[in-house]
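The complex is shown incomplete by one protein chain, all other protein chains being positioned as in the whole.
Chain naming follows the written order as A, B and C, and within any one chain the residues start at number 1.
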C-alpha cells in the first residue's frame, strides 16, 4: 500500500481545519502555550517501512501515552502478577474519577486511567529506577535518545492535586507500596516525556510485531502479552471515548492530553497522529479524524 | 484449518469439567431446571464450512444474545439515527444498573446493557412488528424456523421487576416513545427465543462476511455497520467482563444468561458456545474457557 | 402570645412577594393550573387556640405531606416493626433518586423520600383499606370530612413513571409485599388528598400534644412515637433541604410539592403554611420565608 500518499492526503485534507475547533490542554502553562495549528502523522510497518507527513518530527508532551509504556515495563517485570490489584475493565467514569475507586476499595479499573497508571508506577518504583528505565525503553525502541521536559514535570507536580488525591486515596486502602510523593514524582516525569510522531510510531511498532523490537528484533513482550496490551488499548486506551474509538476507528489506540494518539494495526503497523486541540473527551480532535480517515482509506480495521 | 478437530478437542478437554463449577441462572424456573452438565460448540466460516461438537443442536434460551439481533434490526431500520439517545460506551456498571441511567438522564450507555436494549426495543416497537421481525430475521439467517419459549417469556414478565424499573425510569426521562408494558412484552419475548449453537453460529455468520447473509448473500448490514456491530460486541457485549474477554479471548462476543456466547472472527467465521453454568459475571464459565482454548489453538484473534 | 397578629403580620409582609419568585409544580395539569399568587397560614395550639391568615381555608393538594400521615398510620399498626426494611437516616440524595436504593439493596433511607413512602404504603396495603383509613384518620383529627382529588390521583398515575420505577426496583429486591400497581394506586391517592391550612394545622396538632388528638384527646401515637415522628420530620421532612430548614427555621417540618408545609413546635402548637410557588428544592418558597419569620417573631425553635 502507498502509505506515504495516504498520509499526505490526510494531512492535506485536514490542513484547512487546523486550529478551528477543539481546545489545547491548559491546566499547565507549558501545555497551554503549544500552538493549536499543528498536525503530524507518522507510521512504521512491521517490516520497517516508514511514512510521515505534517509536523511529524516536532516533539510534544506524550502525557498519558506514557501509561502504555509504563504498562509494558511493568508486564516485563512482573508478568500477570501485575493484575493482582489492578483491573482490566473499562471504567465508564472519567479518567480521574475517585468514585469507582471508593466503591472498589482502591483497586483501579484498568492501567490506563490515572489511578491505574499510578498503581503501575508504584510497582515500577518498587522494582527499578523507573524514570531511567522508561527513557531506556523508549530509546531502544526509537533508536535515538528520548528526554523529559522538566518544566512540564514540575508544573504537573505543582498543580497535580487530583493525582495526589488519587494516590493518597489508594494509599489509604493499602494499595500503594511506596511513598505517595515518590510515586507521584515518577508518574509526573513519565507524563512529561517528549517525543515526535515519528518516534512514537517507532516506539509502538513492536505491538504490531508480536512484541519484537523493530530495530533489533529483541523481544519486548511475548506475543500473547503484546496482543493483550493491544486489547487493553482498545477497551480502555482513550479515556471515556473507548467505545467511540472502537466504533469509528476500529483500532487499538492510546491517547494523551498533549494531543498525541498512538494506534496499532496488529501484524501490520503502528501509527502516531498529533494535533494539540482536544475534544470534550480529552482526545485530539483532528487526531481522531485523521485516524478515521486512515481506517477508511486503507480498510485497515481489526473488526 | 481443521476446525472440526479443534472443536472436538475442546469438547473433549472440557468434558471432565461439566457441571463442576459455576451456577445455572435461577431467577426463573424454566432456566433453573436446565441441566448444568451440557456443552455445545459450533462454527460456520464465511465460505460456508460448518463444524460442531457436543450438545450443539440442543436449543437453549438465547437471552441477551437477542440484544445483538435487536440491534441489527434497529440499525437496518434507522441507521445512525439509532444513536440519538443511546450511547456506545462501555458502562463500567452492572448490566441492570440504574445508577448511570440516573446521572445520564435516562440515556443508556450502550445497546447491550438492559436499559439500552429496552431503548432499542422501543425503537423497534415504533417501526415494526418486532417479535415477528426478529423471528423472520433469525430464520432467514439460519435457514430454518426459529421460535419463542412462551413459558420463559411469561416467567420473565412475571419476575422482571428490575427491567420494569429500568423501562419506567427511562420513560420518566422521556426516553421511551411507546407504552412501557408493550416495550417490556417485546423485550421479554426476544429474550425467550430458543436456538442451538449450530443455529446461532449461522445466524451470526453475516458479521464475519461484511454483513452478507451466508445463505443468500442478501445484505443484512453494510460492511461498515457489520464492523461496527463487531466493535460494540467487543467493548460492550459481555456484561461487566468486556475487558476480560478482550484480554483473554480477543474476539467480539455477545453472551446471554442462558449460557450461550456468540463470537465473531471478522472475515473468517462465527462461533457459538453454550454451557449453562455461569460465572459471577453472568457469562458461561465453560463457554469462556472454550473460547479461550479456541483462540489459543487457532491463533485467531483480532489483536 | 398574640398568634393571630403574628400571622397577620406575616401575611401582610409577604403579600407584595406573592407570585414574584419560584415556580408552581407543573408535572401534572391539575397542579400546574393552581394560581401562584396565593398564601395561607394557620396554627392550632395544644390547648385549642386557633389563628389563621390569608388563603387559609383554600384546599390544596397535600402531596408529600401525606407521607407524614401514612407514617402515622403505619406506626399505629406495626410499631417499631415498621423499621425492619425502612431506614431513618437523611438521604443526601434527591427525593426520587434510585441510586441509593441500588447500593442499599432496595431498602429506602427514610419514610419521607418517595421510595420510603412507597414502602410504608406497601405495609399499609397489607394491613388495611389504606385509602379509607387515611381519610378516616384525617377526618378524626380535623373534625370534618376530607376527600381526595380524583383528577390529581389519575394524573399522578398517568405520569408517575419515576414512582413506578422506584416501586418496581424495590420489588426486584423483594422489598414490597404487594402488587406494584396496587401500592402505586394507593400512594397516588394519598398524595391527592386535598386540605386547607386550617385543616392541616389541626391534623398535625397531635404531634405537639404528645400524640393526643386535639379534638377528642384520643391517643393517636404514644408520646415517644410522637416525639420520634417529629425528629424524623426534622431530619428528613423537607426533601434535600432538611439541613437548611433546621438551620434557618429550627422546627420539624413536612413539605409537599403542592406548596404546603406543616411545622410542629413540640408541646406548643402545629402550624401550616401554603403558597404554591416552589424553590429549586421543591419546597414552597414563601412558605419557608413565612416559617422563618414565624420562628424569628415568636422565638419558638427547638434549638
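Quick note on the criterion: a residue touches a chain if its C-beta (ideal position, glycine included) is under 8 Å from a C-beta of that chain, and two chains touch if they have at least 3 such contacts.
Not measured: the values here are computed from a predicted model.
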In the full complex, displayed partners of the excluded chain: A, C
Residue of A:1, A:78, A:98 or A:128 in touch with the missing chain, whole complex considered: A:98
Residue of C:7, C:236 or C:257 in touch with the missing chain, whole complex considered: C:236
Given A:105, A:168 or A:216, the one touching the chain that is not displayed: A:168
Residue ranges of subunit C at the interface with the undisplayed chain: 87-93, 100, 109-110, 227-228, 230-232, 234-236, 240-244, 246-247, 250, 252, 266, 301-303
Interface with the unshown chain - residue positions in subunit A: 97-99, 101-103, 161-162, 164-166, 168-169, 171-172, 180
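We adopt the following convention: only the chains that are shown with their structure count from here on.
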Central subunit by CA centre of mass proxy: B
From subunit C, the most remote chain by mean C-alpha position: A
Centre distance in Å when subunit B and subunit C are each reduced to the mean of their C-alpha atoms: 47
Distance between chain centroids, defined by C-alpha means - subunit A, subunit C (Å): 55
Where subunit B touches two or more other chains, by residue: none
